[in-house]
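One protein chain omitted, others in place.
Let's look at chain A:
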Amino acid sequence: MRRLILILVPYLWLLALFLVPFLIVVKISLSDVALARPPYFPQLDLSGGWAAIRDFFTELDFENFAFLASDDLYWKAYLSSLRIALISTLLTLLIGFPVAYGMASARPEWRPTLMTLVILPFWTSFLIRVYSWMGILSQNGLLNTFLLWTGVISEPLTIMNTEIAVYIGIVYTYLPFMILPIYATLEKLDGSLLEAAEDLGCSRTSAFWLVTVPLSKPGIIAGCFLVFIPAIGEFVIPSLLGGSDTLMIGKVLWEEFFNNRDWPVASAVAVVLLAILIIPIVLFQRNEQKNREAGQ
């Protein structure tokens, strides 16, 4: 009896506040927009009995999804979200791997401090970390002032409100998610394997590519997914650092809902976004499962 209550409380909470809301999104994505409160049609009226329920289901259709497919804006937004997420993931890997490698080769008594230093930004506000770049990247911002002063450039660069600023924002805020899993695999790496490779005639560089990189693959894959998956649906970074022509689907959904008040289309955008995300999420889960099994 007690066990049942223990299970039921969190179970019902998640059903009511996670699963049911999501089903509502799916339902509204199949409805039509209407000038009413709430602004969609049909409404389910249970008091009407079976006939009303049947009528309700016959009114649902895939019109909104057809609309998404026919309108260029949504295609472009999904594709550019994927592109921006992919490019920033690769950039994060490029910057994160050397940092993780440096941490793993630091003296053992230094490592906890380095770990704390990498995790610490995560505890400060995400919004503030994104905002901190606005003063640096703007037309008369610190970066331009510095570069003009040193004479590297003669005209200020336009970085703010472009896709480049979005890349910088994503790399900056998600860097710890890349560093930590790679560091975890590198730290466990057996140094004698590298010595063996060198004894057998490998140069240090080829030992790195033939031993270190393959052995740290689980960490690299985990880090890439941890950056790629949240970056696709990102809203704060493109709306603060990106320009009006930086299309990302999280921002499109937000505007569809708050500015255009088109709930059915916003819901359809959400359903398609989730369908796209399922592939990397399943791949990520499989990678984690494999690592757990390998660890046992």
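In this section, a residue touches a chain if its C-beta (ideal position, glycine included) is under 8 Å from a C-beta of that chain, and two chains touch if they have at least 3 such contacts; residues count from 1.
Keep in mind that, in the parts below, contacts and distances are computed from a predicted model.
Undergrad: Looking at UniProt, which of "Glucanase", "ATP phosphoribosyltransferase regulatory subunit", "Inner membrane ABC transporter permease protein YdcV" or "Transcription regulator PadR N-terminal domain-containing protein" names the chain that isn't shown?
TA: This omitted chain is identified in its UniProt record as "Inner membrane ABC transporter permease protein YdcV".
Undergrad: Hey, which of A:Ile53, A:Ala66 or A:Leu127 is the one touching the hidden chain?
TA: Candidates A:Ile53, A:Ala66 or A:Leu127; residue touching the omitted chain: A:Leu127.
Undergrad: So one chain is hidden, and I want to know which residue out of A:Ala104, A:Val166, A:Ile221 or A:Leu247 touches that hidden chain in the complete assembly.
TA: A:Ala104
Undergrad: Return the single residue from A:Ala34, A:Leu147, A:Ile164 or A:Leu189 that touches the missing chain.
TA: Of all options in A:Ala34, A:Leu147, A:Ile164 or A:Leu189, contact with the hidden chain holds for A:Leu189.
Undergrad: Check the options A:Ala34, A:Leu147, A:Ile164 or A:Leu277 and report the residue that touches the missing chain.
TA: Checking the options A:Ala34, A:Leu147, A:Ile164 or A:Leu277, the one contacting the hidden chain is A:Leu277.
Undergrad: Can you list where chain A touches the absent chain?
TA: 2-3, 6-7, 9-11, 13-15, 17-22, 24-25, 28, 38, 95-96, 98-99, 101-107, 114, 116-118, 120-121, 123-129, 131-136, 138, 140-142, 145, 172, 175-176, 179, 186-187, 189, 191, 194, 229-230, 232-236, 239-240, 250, 253-254, 257, 263, 266-267, 270, 273-274, 277, 281, 284
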